[in-house]
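Have a look at the structure below, then the notes.
Shown here: the complex without one of its protein chains, the others still in place.
We call the chains A, B and C, going by the order they appear; numbering starts again at 1 in every chain.
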Amino acid sequence: MSHDESLHPDRMDGSRPEGPPLGPYAWWSHPAAERPRIWDDPANVRKLLIGFYIACAVLVLLELVVDRHEYHPWEAIFGFHAWYGFAACWMLVVIAKQMRRVLMRSEDYYDVD
Amino acid sequence: MSDHLPVLLVVVPLIAAPIAALIRSVRLSWLIACGASWWALYAAWGLLSRVRGGEVISYALGGWPAPYGIEYRVDAVNAWVILIVAAIASVATPYAYQSVRREVESDRVSLFYSAWILCLTGLLGISVTGDVFNVFVFLEISSLSAYALISLGQDRRALTSAYQYLIMGSIGATFIVIGIGLMYIMTGTLNMMDLSERLPAVMDTRAIPVAFAFLTVGFSLKLALFPLHLWLPNAYTFAPSAVTAFIAATATKVAVYMMLRFFFTVFGAAFAFDVMQVDLILLPLALVAILSTSLVAIHQQNVKRLLAYSSVAQIGYMILGVSLASVAGLTAGLLHLFNHALMKGALFMAMGCVMYRVGSVRIDAMAGLGKKMPWTMAAFVVGGLSIIGVPLTVGFISKWYLVQAALAAGLWWVAALVMVGSLMAVIYIWRVVEVAYLSPAPDGDGVAEAPLAMLIPLWVLVAANVYFGVNAGLTTEVATRAAEILMGVTS
Amino acid sequence: MWIDLPPFILLFVGGVLAAVTRGTLRKSIMLAVPILGGLNLIGVEHGARFQYEVAGQTLTLFRPDGLSLLFGYLFHLAAFIGNLFALHLTDEEGATLQHSSALLYAGSALGAVFAGDLITMFVFWELLAFTSVFLIWARGTERSYRTGFRYLVIHVLSGVLLLSGAIIRAQETGSIEFGNIGLDGSLGAWLILISFGIKAAFPLAHNWLTDSYPESTATGAVFLSAFTTKVAIYGLARGYAGTEMLVYIGAVMTAFPIFYAVIENDLRRVLGYSMINQIGFMVTGIGLGTALGVNGAVAHAFNDVIFKGLLFMTMGSVLRQTGRINGSDLGGLYKTMPWTAAFCIVGAASISAFPLFSGFASKSMVMAAALEEGHSIVWLVLLFAAAGVFHHAGIKIPFFAFYGHDSGIRTTDPPKNMLVAMGISAVLCIVIGTFPEQTLYRILPFEGGYHPYDVTHVLTQTQLLFFGALAFVGLQKFHIYPAELRSINIDVEWLYRWVAPRIVGGVGSLVSRIDGAVRGTAVSAARRVIAVGSRDHAGEGLLARTWPTGSMLLWVAILLVGYITFYLAR
Partner (left out) sequence: MNILGHFNYWIVIVLMMMGFYTVISRGNLVKKLIGLSLFQTSVFILYISAGKITGGTAPILIDDHGEAAEAASHVLYSNPLPHVLILTAIVVGIATTALGLSLVVRINEAYGTVEEEVIHNRDESL
């Protein structure tokens, strides 16, 4: 499983690959470089996430003011869909990750006899 | 003249054959062969349209009334077979011209056509006659000329296969004569209708079952029923392409007809199936034929040989229909008789076109032919779809009736095995298609499309494959009527 | 309706014309044919026609009614969008082959849904496979070639099962008409259900989908995702509505693929798994069999064609522009493919069933129907799957392709025609999602209104999705989320791609060994028998010389003796 280090999959935090530091306007004078984009700035990512957390909180709290129908007894539980969605996705990923132990093979698994 | 059609059907080609041999001109003898086969087609159509309504034509040869003289007797069953033979001959003869010019030495061509017409005569004669010894005589006429035709192939193995076929065919024919002789000794008659009346009185003797056994083996040999098919692959592989197309589409069909005629008309379905229980033998052999020879076909490298093995499997389908011993089964068998003639004729003709241009019919020689010989290979694909039994082709019609008949008999596993056979056909047809369309062509061998004189007959058969696959009205009507006659059911 | 004609004919004519024309003319044909065909269907009179008697059975080529017409409109729309998306193809990419087979493929799908009997259905069923396989083979790689072949085998098998079922039903009921079949315990009904199930990617029969779609061409996957499985859904809705087993099969289908999708690297294969998940919703709806359930199922099929097509288009664009499709190789493409990224998000929102996006209008119908019928467990599974689909298709696809870690790849948005095709789909997603009652619900086959936009629905669905996203954020923060790895995950195909070849190989060598041994013994035994019978020739190697012809005649002798014994024993 050898591949280019710059494509390492574990680096998913939006950071740029290693390289010489570039000034904010380097893309103008230096065609090979480029203008930094919105998510290149970790501050913007942080703002997005904070907005997202607030939205989540508001969605749960809305249950207190909104008159909600219950089609299923479990829906009466406060924030049922919220925690169900969260738990479902968390479980999904954790289980799927464990499945890799059994299922994962190299890319040319079927190609070699 | 139409009163004398039954005899003229045979006599005209019989006279044409020596003329073609004497003329020694390639083109003229070919024209005579065309004339003879077209005449046969005309006569066959005339006969069929008279007997379609249920009439039976009886023609006393030389004015000697049956059962003393030889009787030619035409009902829907043999009118049907005669039509198949004549139709294939009248398409294959025009096709033969170019193919034979390429594959047979020119000083032998007029003799080739003479043998060709004789073979046609024999096949028509077997089908038209109502006299069992006459069947043997015509059988030998068609077989001997077929041996000669096969031996004219380019490869020296054509000679050895012809020799082998001769030995096997003669043994088979002699078995048939022994069977006929035993019946004659017991009843004193050779006329089929007369025999069918007199046989029940002597059914309990030991001679009749023995005669039945000799006939069964003889027919099995002639129609290449597994495991007596061993002569067929070589004969079909090494014969000249036109001969393969002609014989594969007609000779075994006529042999199946012979078997039907003897089992159902002479002995009667009750004796053959209830007393002798021949279906207990035919059904397993037919199934083994379908499965095992399809499997062999999958592994062939020579496409003519592949198709030859596929023919043995297809004969298995026909015998399977027969062995169900019901009107539905017989209808399916008779339909396949016709349909298989169309599809195998088309496939072997396509291979003849390849042979004409490429000089080989091995699978590896087909690379890229889909582009270079588009019409030929398209014809092969349609014929192949028909063999597989894809709807809108005749192959589907046969399979449909066969499966229905098997299910009606409660043999659902037989129906399933028929499907398995179809899947195996997918594989062996695909092997050819794959190479022809997906492998790159070798560079610069300048292979071009086959000449029109070969393509037109080929596509006539392909069109028939599709036409009778879509409009199966005529074929099913005649096949059902023939099956009813054989089973002795009056509708 | 101007001309009363089975719709497949126009598409087939178009497919043939596309094969023989080129340039602008072909492009006009490709766009005009689906438009004309679709317009021609408007206001079509219901009822079976174009019936032909063949071999005692009635073949019906054209049977428009509420159910088939919905699919009829849908397939024309999908063909139009797909053709527009593939318009730019050049000869090097096999344009003629792809253009022509796409139209023929769409025509086959139309032929299948308007077929009034099982045999006609079967013909188009097989044509679906034979026309679409070229969209896989056109990729031109060794891998795509072999995948295409597997695809073909499985679909031909499905067709054979359909035909077998049809024959058995014809035997049992005397008719080949395709109406409600239902599982009455007869073999024919089971065979047909299995045949439909294979095409609908039922669990254990699903692997052809995830195997073949990722190996098809960038544009081909759009067509593949639109037709084959939807024809199967049509077949199930027509033949097996209300079959309870389908509820559970559907529930399993919604749940298990999302696990695979989470750990899958090839993003188009992720879409394949999410496709099975979406089909699961449809199968459940059909299994419920109520007007709401079946309406929901077919409505979801309609939306799925559009948003799944949109997602396949965005991933196709990525593949075309970068040459890569593995999550481990991509990232940060939003910088240079902004339009594609935006369309991808619309598609992701639709498949995740965000309010105001098309998935919401149909998925909620199925879930509501499940609750109405009292299937609590199934409802919980569907809810789980709804959250999960957001997780892998809604977040994973856009995130790893367009955001996430920057792969350093710099490219551009794809050609105009591709952008326009994606744009049309995106607009459709939003329009249908926002105004379902004015658009999609009008062409649903069954009466019975449904109002997706009430406060409860919107709030609960938004909660579900946002907290699913929250889980994603959390998993990323704590580095639990599985990294994208260059790898594959074994699935059912392992059985026929890995186990079966080895078993066959093993059995094959065993058989050939046994065969060799048996044959050797038999031959030497026969040799001895004959040598005894011909002592005076023993020295000449009698058997070896005569085996070929002799063996044939020996068979003759054996059979003769066998027959005589058999007959005399009667």
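By our rule, a residue touches a chain if its C-beta (ideal position, glycine included) is under 8 Å from a C-beta of that chain, and two chains touch if they have at least 3 such contacts.
Source: prediction; values computed, not measured.
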Omitted chain's touching partners, listed by label: B, C
Option touching the unshown chain, where B:R24, B:R157 or B:K371 are the choices: B:R157
From B:I171, B:M193 or B:A406, residue that would touch the chain that is not displayed: B:I171
Contacting the left-out chain in the complete assembly, out of B:C34, B:A96 or B:L144: B:L144
Absent-chain contact - pick from C:T411, C:T456 or C:T549: C:T549
Hidden partner interface residues of chain C, rising order: 530, 534, 537, 540-542, 544-550, 553-554, 557
Residues of chain B in contact with the chain not shown: 133, 136-137, 140, 144, 147-148, 151, 156-157, 159-164, 166-167, 170-171, 173-174, 177-178, 181, 184-185, 188, 190, 234, 238
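One rule holds for everything that comes next: only the chains that are shown with their structure count from here on.
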Pairwise touch network: line, ring, star, complete, or other: line
Distance from the mean Cα position of chain B to that of chain A, given in whole angstrom: 71
Chain B and chain C, separation of their C-alpha mean positions in angstrom: 42
Chain A and chain C: spacing of chain centres that average the CA atoms, whole Å: 30
Touching two or more other chains - residue numbers and ranges from chain B: none
Chain C-facing residues of chain A, complex: 1, 3, 6-7, 9-17, 34, 37, 39-40, 49, 52-53, 55-56, 59-60, 62-63, 66-69, 71-72, 74-75, 79-90, 92-97, 99-100, 103-107, 109-111, 113
Interface residues, chain C side, partner chain B - complex: 54-55, 119, 122-123, 126, 145, 156-157, 160, 163-164, 167-168, 170-171, 187, 548-549, 551-553, 555-556, 559-560, 563-564, 566-568, 570
For the chain B and chain C complex, residues of the former touching the latter: 164, 167-168, 171-172, 175, 206, 209-210, 212-214, 216-217, 220-221, 227-228, 230-231, 275-277, 281, 390-392, 397, 400-401, 403-404, 407-408, 412, 415-416, 419, 422-423, 426, 438, 470-472, 476
